[in-house]
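Complex shown without one protein chain; remaining protein chains in place.
As written, the chains take the letters A and B, and residue 1 is the first residue of each chain.
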Amino acid sequence: MVLLTLLAAVTLGIIRMRNLFAVVILGGIYSFLMASVMIVLDAVDVAMTEASVGAGISTVLMLGTLYLTHAWEIRPVHRDLLPMFVAVATGAALVFGTFALPPFGAADTPVNTHVAPYYLENSIPDTLVPNVVTSVLASYRGFDTLGETTVIFTAGIAVLMLLKGRRELKPGPKRRRLKR
Amino acid sequence: MKLDVIFRIAAKIFIPFMLVFAMYVQFHGDFGPGGGFQAGVVAAAMVIFYAIIFGLESAQKIFPQRVVELMVPAGVGIFASVGIAGMLMGENYLNYSPLGPDSAHGQEYGIILVEIGVLVTVAGTMVAIFYSFMGRDR
Partner (left out) sequence: MAVIHEIIAHYNHWIIIFLMVSGLYIVVARGNMIKKLVGLGLFQTSVYLLYLSPGKILGGTPPILSPDYSVYSNPLPHVLILTAIVVGIATIAVGLALVVRIHEAFGTIEEDEIFAEDEDE
């Protein structure tokens, strides 16, 4: 519970800060806190992936982008009453919906009784692999993993196509810069 | 810069450890948390760490860009060919059962091969994206 409150505090920091370097570092701290919350929720594979991908690769790529572009956000130009109203209204509707959800940690919900016991009982007889997440990911639902690998491949190709050629420096008109 | 010395010595201690850790996470993914994705990202982190400390050119001499770009589709190819191997031996696509002496061992071998494919693609993609970002001259 303390971890969740820390997550909310880091989020407030990300919204308010205008120095993008600090925002990226706060994003890395957020990913580490998220990985700790996931360990408390017994999701160890997911926590390892989120820590390495969110706090590692994502932070490195954003710092690389900051190296190639500016590092400060400008002061907001428009009043943000409408986005704030939309956000608060959506949040209120969702909070109203959470009162119908089962309480945290219950064991008799349909999520936990429908298909999951079959995987937990049959993982070792069928595949000899004790880690149920790996056996479901690679054997029982292997098609999804093939699709996911294809998505990573496509993203790599897309980034290579976008960033490979020579940089063209076009002289443009004098650009109007807003106050930083 | 004199302070470079600390970084270089620390890197030489850490980088073999990172490689061994990536291999451990990959091959013990069956018995503990881990698997292909986590191992691929840790292996890519090793290359990125080396490139940050020793420079992009010296990193590209050891892990050349052509090899890294070839790794990206090679992993998908390994995954798909395990599926086709299952099909050639008589079962459906991506059924690993005929790959071993009996059905359960076949599944285990299939899972290990598929995770290697995922490792190759993920590591190759992350390093290739990093090389593209850093190679873009200002």
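Throughout what follows, contacts are C-beta pairs under 8 Å (C-beta built on N, C-alpha and C of every residue); 3 or more make two chains touch, one makes a residue touch a chain.
The model shown is predicted, which means the values in this text are computed figures rather than measured ones.
All shown chains touched by the missing chain in the whole complex, by label: A, B.
Touch with the hidden chain on the side of chain A covers residues 1, 4-5, 7-8, 11-12, 14-15, 20, 23-24, 27, 30-31, 34, 37-38, 41-46, 49-50, 53-54, 57-58, 61-62, 64-66, 68-70, 73-74, 76-78, 80, 83-84, 86-88, 90-91, 94-95, 98-99, 101-107, 109, 111-112, 115-116, 119-120, 123-124, 130-133, 136-137, 141, 144-145, 148, 151-152, 154-155, 158-159, 162-163, 167-168, 170, 172-173, 175-178.
The missing chain lies against chain B, touching residues 31-33, 37, 122, 129, 132-133, 136.
Note that in this section only the chains that are shown with their structure count from here on.
Centroids of chain A and chain B (each the mean of its C-alpha atoms) stand 22 Å apart. Across the interface of their complex, chain A is touched by residues 25, 29-35, 37-38, 41-42, 44-45, 48, 69, 72-73, 75-76, 79-80, 83, 94, 96, 103-105, 107-108, 110-111, 114-115, 117-118, 121-122, 124-126, 128-130, 132-138 of chain B. Residue ranges of chain A in contact with chain B, taken from their complex: 44-45, 47-49, 52-53, 56-57, 60-61, 64-65, 68, 125-131, 133-135, 137-139, 142-143, 145-146, 149-150, 152-153, 155-157, 159-160, 162-164, 167.
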